[in-house]
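To start, the structure under review is shown below, and the notes come after it.
Let's look at chain A:
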Amino acid sequence: MTTSTALLAVSDVTRRFGSLRAVDGLSFDVAAGEIVGLLGPNGSGKTTMMNLVSGALKPDAGTIRLAGHDIAGLPANRIACHGIARTFQLVRVLPSMNCLDNVKAGLGFGAQPTWGAAADSKAEALLERVGMAHRRLTLGKELTYMDQKRLELARALALQPRLLLLDEWLAGLNPSELVEAIELLRKVRGEGVTMVMVEHVMDAIRSLCDRCVIMNAGVKIAEGTPAEALAEPEVVRAYLGDDAHA
Partner candidate 1 sequence: VALSLPAMADDLPESIRIGYAVSDTGPYAGGAGTTITPNYKLWVEEVNQAGGIRVGDRQLPIEVVAYDDRSSSEEAVRAVERLINQDEVHFVLPPWGTALNLAVAPVLHRAGYPHLAVTAVSDRQQDLMDRWPRLFFFLSTSSHYAEGIVTMLEELRESGEIEGRVAMVNVADQFGIELANAARALLQEADFDVVYSQSYPPGTQDMQGIINSARQRDPEAFLAFSYPPETIAITDQAQTLGFNPPLFYTAVGTAFPLFKNRFGDNVEGVLGIGGVDTDSEVMVDYIERHTEMTGQAPDLWASAPTYASLQVLQQAIERAGSIDHEQVVAEMENGTFDTVLGEITLEGRAYWEGWQVGQWQDGVFRAIGPSDREGAAEIVLPKPDWR
Partner candidate 2 sequence: MLELRNVSAAYGQHLALQGIDLQVRVGEMVVMLGANGAGKSTLLSVISGQVPARSGSEVQLEGIDLLGLPPHEVVEAGIALVPEGRGIFGAMTVRENLLLGAYPKRARAAERRSLERVMTLFPKLEERLGQVAGTMSGGEQQMVAIGRALMSAPRLLLLDEPSLGLSPLMAGELFKALERIREIEVSVLFVEQNARKSLAIADRGYLIENGAVVGEGTAEGLLADDAVQQAYLGLAKSA
């Protein structure tokens, strides 16, 4: 059901690859200001769902509404202009551009494009914010994995999104880095950005998400607060495994 408060409303979305139904009649809502975790075993269709929302893939069936507008099947650039930004599971920075330009890439073409001197100063500020100011002239391809992830976030934020999609953005951080990163995301949410995040790091999910949607084989198997959803036996069986309780 699409409620009037939902920023993102996904209903009955299906996407096939050949005979495989990667996403199979999935529905869920995300209210404005919320952080929703999208969880599930490997290959359950999480990234595919993110791709459908961001426009990287077109759904075979179903609707995806952003603040009431149906965006299903629109090209990704149009969706970006509607206010959805994302990061990628396999990090994607612009390899031959420096960090400043990478962020300007997010500034120049979104809903409220900024260019010229204004863009320069905004880009500097965004780099500062993700802790990358000292790397401003380093090329994308020369950054470490983590720095690339930071840069990706800065670029996504540059679009001034209403909805931010994070695909395993926290993967590969060690616990103390995780604390920093979670802090950063909290701040971003504090500025009114709604988020959907795919993550396998349960600590992060528990401390960040308001709600979780849990998928398996393309369908939703549980939904609710992290505590509720992660306690469902089906979820434990398919996703967490026994020693998650340890």
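Operating definition for what follows: contacts are C-beta pairs under 8 Å (C-beta built on N, C-alpha and C of every residue); 3 or more make two chains touch, one makes a residue touch a chain; residues count from 1.
The set was built so that all candidates are chains of the complex that A comes from, given by their letters.
Treat the numbers as computed from the prediction; the structure is a model and nothing was measured.
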Fill in: chain A: touching candidate in this complex (1 or 2)
2
Practice prompt. State the interface residues of chain A toward candidate 2 in the complex, per the touch definition above.
Written response: 40-43, 89-90, 142, 144-147, 168, 171-179, 200, 202-203, 206-207, 238-244
